[in-house]
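Removed: one protein chain of the complex. Kept in place: all other protein chains.
Showing subunit A:
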Amino acid sequence: MNEYAIQKRKEKIKFGIVSVISLCVFFGVWYLCTAVLHLKPDYVLPSPVQVVEAFFEKLTQTAPDGATLGGHILASLQVALTGYLLGAVIGIPLGIAMAWFRKVDMFVTPLFDLIRPVPTIAWIPLMILWFGIGLGAKAAIIFVSAFVPCVINAYAGIKQTKPVHLWVSQTFGASRREMLFTVAIPTALPLIFTGLRISLGTAWMTLCAAEMLASNRGLGYMIQLNRTLARADLIVVAMLTIGVIGTIFTVGLDALEKKFVKGGRRG
């Protein structure tokens, strides 16, 4: 057994090294294609070195897009979190209400099914018209994108409560309210968290689109504006920042989920 464990550890180290080499090759090829061979001009594909330089430069400089990297990040976070929190705060209770009260279900579900198939991005022009190009429109767009997965998952979560559990609680004299709060909602929590995770992903993705089409600050705007300025290095910096922040969000949500969801399977 001990020998087996040692061998397993050896394998782990071996494949770890392979992974590191693979990453090095990736960056090496990128460097080779750009800085050494110049297959594409700098304004189309920057070398990794240029990207790192642009990153440090962008930490302090506002040129050419009007804000430092920190400024863009803050602007994007403000929009994303406003819309996302609104979507979750309204979407989850609505999903729960739809699943718990039959009449709400019968009335709201057709309306929801009417609106749901329209991709969030298609809402952008309408939202701009209604709310202007400030925080309002973008938050409203993110709201739509976060709202839908929250509703669907909260709904599915409550619906998967086993009737037996509800019967047992009923037999022991639980009120309808207690049944909802002590049986149905805890059952639904893992799926509600799945909804939160999915909607965070879509919200973050929609944010880029919203900022590309109408904005004067934010990471999506940075991507869009630097295309017209042909500053590909700054585009890559913005893309990577978006990726990193998205990852941080996911990790944070996972931690929250571990804390709040007791037992049960995930997803």
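Criterion: a residue touches a chain if its C-beta (ideal position, glycine included) is under 8 Å from a C-beta of that chain, and two chains touch if they have at least 3 such contacts; residues count from 1.
The rule we apply is simple: contacts and distances are computed from a predicted model.
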{"item": "Missing subunit (named according to UniProt) among the choices \"ABC transporter permease\", \"Heme exporter protein C\", \"DNA-binding transcriptional regulator, MarR family\" or \"Cell division protein FtsX\"", "value": "\"ABC transporter permease\""}
{"item": "Chain not shown: contacting residue from A:L59, A:V168, A:L240 or A:L256", "value": "A:L240"}
{"item": "Omitted-chain contact residue, chosen from A:I158, A:M179, A:L196 or A:M212", "value": "A:M212"}
{"item": "Touch with the omitted chain, as defined above, among A:I124, A:C150, A:V183 or A:L196", "value": "A:I124"}
{"item": "Where the unshown chain meets subunit A, residue by residue", "value": "11, 15-16, 18-20, 22-23, 26, 40, 43-45, 103, 106-111, 114, 117-126, 128-130, 156, 201, 204-206, 208-209, 212-213, 220, 223-224, 226-227, 230, 232, 235-236, 238-240, 242-244, 246-247, 250"}
